[in-house]
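The block that comes next holds chain A.
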Amino acid sequence: MPVLAAPAAAWRRVDRLGVLIALVACLGAALPFALFRANRIVPGEGLAIASALPSPEAALLGLAVLAFLAAAALRVPPAVKLAAGAGLLALACVLVGRSAGFLTPPGNGFARVAPGSGFWTLGFAALLLAADALVRLRLPPLARVTVLALALALLGLLLWSGAWDGLSLLKEYGTRAERFWAEGRRHVALAFGSVAAACLVGLPLGLLCHRIKPLRAGLLSVLNILQTVPSIALFGLLIGPLAWVAANVPGARALGISGIGAAPAFVALVGYSLLPIVSNTVVGLAGVSRSVVEAARGMGMRRGQRLFRVELPLAAPVILTGIRIVLVQNIGIATVAALIGGGGFGVFVFQGVGQTAMDLVLLGAAPTVLLAFAAAVLLDAAVEALSGSNFREAAR
Partner candidate 1 sequence: MRLLGAAWRIALLLGLVAFLARPSLFAPVFAPLTRFDAPPIYDGTSLLSLTLNHLALTGAATLCASLLALGLAILVTRPAGAEFLPFSRALANAGQTFPPVAVLALTVPLLGFGAAPTFLALFLYGLLPVFENALAGLSGVSPGVSEAARGSGMTGPQRLALVELPLAAPVILSGIRLSAIVSLGTATVGSTVAAKTLGEVVIAGLLSGNTAFVLQGGLIVAALAILINDAFLWVEGRVRARLG
Partner candidate 2 sequence: MIRVETLSKRYGEAPPVVDDLSMEVAAGEICAVVGTSGSGKTTLLRMINRLVEPSAGRVLIAGEDTRNLRGHELRRRIGYVIQGHGLFPHWSVADNIGTVPRLLRWKRAAIDARVDELLALFGMEPATYRDRRPAELSGGQQQRVGVARALAARPDVLLMDEPFGALDPVIRGRAQDELAAVQARLGTTVVLVTHDMEEAVRLGHRIAVMDAGRLLQCATPAEMMARPATPFVEALVGGAERPFRLLSLDRVEAAVEPGEADGPPIDAGANLREALSACLWSGRDALPVERNGQRIGRVTLAALRRRAAPEAGTPAP
């Protein structure tokens, strides 16, 4: 037995998921850390960690990767894994900025340095380990939001400090900063505005469907078909009718309605949002237990009081889940609006694809992903906090 026990015990100290993450990190360390290009659109030359950074920094990063590998592969407390993941991510982010300054010849305005595949893979591994640790820590909703806020604040600090100014992504940003913020506002307005409008329409519709059963099947199947139609097709299909409205309804043009542009995108996004909001409202209200509603009636609550004090609060987590789905989905789909002149971060994505300038694609894609992810974390936390408080009330 003792002969067998020794390797078995060692094996128990190994974290199998962590080993997988460590392998990803090894791959990341081997791949080029930074990409050097003579100008914006020529293919670049990949540089490994040792040649992309001054030697002290390269050594520091190497040591950090080794520490990361150990923290990932062994069974250590999740807090240690979180620290290792977050630490490597932060260090890699700072150093990739340093490599820009190191690699760009002084005075050369054309040369571009971008993070290489090694940086992305290493960052991905670090994120995986941090995410795994966060999953294991089972943080309560408020703590998760705090972690998100902290991460965003660090990212903001990194950008504000100018550590990344030498990177090609920031150079792309530098030449179109004003446009970036304008498209960003447009993107947010499209995504959030459409969800707000969909809530205004969808919540009463859901309530109506809950009360009037025959309406439910018909309306939900129509919304289901609407949901199925791919975004670009729906945008296209709306161009005709909206052009007609703009031409024939007085005042429509003054409201900014036209065949192409933001209007069809906005209408289509509202259309997409209706199904999840209406159906979750119906499901949420249907899920309120009959005995609770009966008790509310028995205590002499009027219909309106029952709705606002009992049914809606109890259905809120499910309804909010619908809004979460829709918000994340619309932040993504709003990128397609750029194809019909609707603006948003998609403008940079499609421009970048057209010019084969990946930094430009990233300039559009990165904030979109960040926005969607932040919205998902925030609303997930809200849903959990809300259902938690309902549960506590029920338990009392």
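By our rule, a contact is a pair of C-beta atoms (placed from the backbone, for glycine too) under 8 Å apart; a residue touches a chain by one contact, two chains touch by 3 or more; residues count from 1.
Regarding selection, all candidates are chains of the complex that A comes from, given by their letters.
The structure presented is a predicted model; accordingly, all values stated were derived computationally and were not measured.
When you check 1 or 2 against chain A in this complex, the one that touches it is 1. For chain A in complex with candidate 1, the touching residues are 16-17, 128, 131-132, 135-136, 221, 224-225, 228-237, 239-240, 243, 259-260, 328, 331-333, 335-336, 339-340, 346, 349-350, 352-354, 356, 358, 361-362, 364-365, 368-369, 372-373, 375-376.
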